[in-house]
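The complex appears here without one of its protein chains, the remainder shown in place.
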């Protein structure tokens, strides 16, 4: 595990606490989502990120304002940490028009123009070519923006992974391919999905620089993301990051988890990213009960506000059903 | 260059001459096709294999009766050497019902049930999953058959290549992936198509055993094909062969060849597979002018017969246009 | 005959189990059909019963495993390929349309492709724009394919064996909303035809022509209309390719009025083809132009009220019939 800095300047302390808070914020938000799902406030598919928070938290530290992010259907964490207000995210899941996608997208399709958050894509692998194209635009326009492309290890078997990696490498585009390897694609374990389970070998077969990271260690994910961003911003072409992580919950709310042992999950939970990092910060004297309680209280308040906001949100009038098929004002 | 055996037993001599004849047969056949195309006897797309004959000739030496072959639109050579009578191949290109596909397929879709020749596929990469599936059937049925999957290097950028290689490796299927690397996909040179131009690295990234061969040397292609077949028949999983070759003619009859220098083509022609092998056999005393003339005469006769056959062939009555959409006799 | 109460899901599973028992060439292949138990639990328990060779989990690679199904069919097997939902079938569109549908023809009749592809289809669960397509009617445009849409327990049980016995590729579309549907099925239910439509409710005032989950909406509407003295006939197409013109026209000739209910988007949906055929074959016997009730032309939205508004519903069918009859 990467060592939290012991030379804890005030800024370091703040940063550590901020990382912890970000992870906690994602965790508590999703726990609330489960509750709201069972109350049928949220519907459709709901894919939880619980257990994987260190990945998006570390990642996001390297993301700049102009960068774009193309995520998957398991993107609550990315959306929140990228800066979409929790209110707007939750209202989206309520199907309210105040939602970040106007209630049209739901949990799998969080979008935000302001932060270049390009979804939320429910087709496995479907976002990859899009991320590559965004990077192509950035390169052609001579912008410094990076395109962050997030996907699971299961997506790597899709043809679109192959085609996208090749294009990005061939054209030396500013993409960071972020593989969240949680070892399962629904019920399919990595070794039933890939003939080569060393994922770096795939990246390297396209001549793409690649690194594997402990995705349960937020400092490691942060450092690796910075390194990748530096590489890409220097114009050296794409980068592939494998974050080795684990999902503690079912694939979606419909998954009875027949494909793995409870013990395996339990075991991994003992080394959960929030637990581990919290303990580390306590050892360093950066965190104590009071500090933690303060964080939790702030988060609880934010979540409560989001629930109130979503509850109070409006349903879009049915009369406007056919909006957003074509751009408004444009000839249809 | 692989050395032709000097210990020329009668059988060796026969074999050498047979290899030469097979290459010549394909070459002369296609030269005739060009003529017939300009007479508009043959229409549609016509993709010539001229220059690449050592590949399919060597390959075919390792193909057994029960094996299947899934080829591309550049498959005249494979079809002829697999054993489809030249008559039936040429009649097909004439669009006659005596053609090997009843005139429905044309040059790009030569098919033959008897020899398990499963096309002729005009979608780049489209045959790969089919070849994998055929191998799966063979494995499930515990047959010794190999599925020979032929494609160009350009096809390797397609997602179907990736998905097919992974499936074959994951399930350890009896497929030989035969990449005919002629360095161009229409006008796109290999280094504009693949970020990694060492093709073996791709194969290896799926943990597939791979070998690269001089595709202009028929003894080398033969040896490599036997080695691959041996590996696959031993149940060790799929195999990838890269045949480094070159097409001397345009991509198709419509290609003005703007993308490469005449000198490059001329240079490669000097080292053409038939020329080289012929010289080698002369040096060894296996071939002389008389021998060559005999071969050429036999081939010329076969071609003339095929032309006569095709000319005499019948056009299917228009009334039967809607046949072969669904199987006959079956409920439609 | 003895019947049992059973769900559509269970009937689908029984069909698979029987097929696997009866023919050793049959195997099931797709994403999460094995260890996971099937994305909709259709294949639950089959891995344990038939083993991993015959209940074959695939990596996420729709194009390759559909194409592998084609190859395995050519190689003498009788594969059932499951594409999790029709939405993902777009990744395999090339294999389905350029390969499965063409080989028989291009080979001059030599290589038929005895492949069955099952997929879930339809909307109604707030799964939004990328998970709610109804593209079965769209696939029905392609010569060389057969398209069936079992709406009843009997059909989901009986269409699979018939599809497997068919020498050509058959696509079976199972609407998501049907899986939990319960009903009675005879215990030794077996094969049914896959090329005829069926009149599910006799009537005289109007023909409701439909398929899949919309069948039940039509029946609900017909019952409501019956209360108003309007006697609607309900035709379940069952097969979208080929279309059973005979049954359709017989119904329309009787009622002289038709409402087609189709979950596809209106423009270019199967409803258009049916309307066109009715006009072509029974124009002078119609008392009014054919009415189409389809999904609104919008990617299906997540929000519940919008999704409901986007889809055909019993209430809308009732209104459409009333309007058509001028009542």
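Some notes on this structure:
Per-chain residue numbering starts at 1, and chain names A, B and C are given in the order in which the chains are listed.
In this text, contacts are C-beta pairs under 8 Å (C-beta built on N, C-alpha and C of every residue); 3 or more make two chains touch, one makes a residue touch a chain.
On a predicted model such as this, the values are computed, not experimentally measured, just so you know.
Note on the chain not shown: across the whole complex it touches A, B, C. Between the chain not shown and the residues A:44, A:77 or A:120, the one that touches is A:120.
In the complete assembly, the contact with the undisplayed chain comes from B:315, out of B:114, B:300 or B:315. Across C:65, C:179 or C:265, the single residue that touches the chain missing here is C:265.
Within the set B:84, B:122 or B:241, the residue that contacts the chain not displayed is B:122. The omitted chain makes contact with chain B at the following residues, 43-45, 92, 95-96, 101, 103-106, 108-109, 121-126, 154-155, 157-160, 185-189, 192-194, 255-256, 258-259, 315-316, 318, 321-322, 324-325. As for the chain not pictured, it touches chain A at residues 68, 70, 97, 99-105, 109, 111-113, 118-121, 123, 126, 128-138, 140-141, 145, 147, 159-160, 162-164, 166-167, 170, 323-328, 330-332. Residues 63, 87-88, 90-91, 93-94, 97-98, 101-102, 105-106, 128-130, 137-138, 140-144, 241, 243, 264-265, 267-273, 275-276, 279-280, 283, 288-292, 297-299, 301 of chain C touch the missing chain (whole complex, contact as defined above).
Going forward, only the chains that are shown with their structure count from here on.
The greatest centre-to-centre gap from chain A, using C-alpha centroids, is found for B. Chain centres here are Cα averages; for chain B and chain C they lie 41 Å apart. Chain geometry summary: the mean Cα position of chain A and that of chain B are 47 Å apart. Each chain gets one centre point, the mean of its Cα atoms, and the points for chain A and chain C are 36 Å apart. Among all residues of chain C, those that touch two or more other chains are 59, 61, 63-64. Residue positions of chain A with contacts to 2 or more other chains are 157-160, 192-194.
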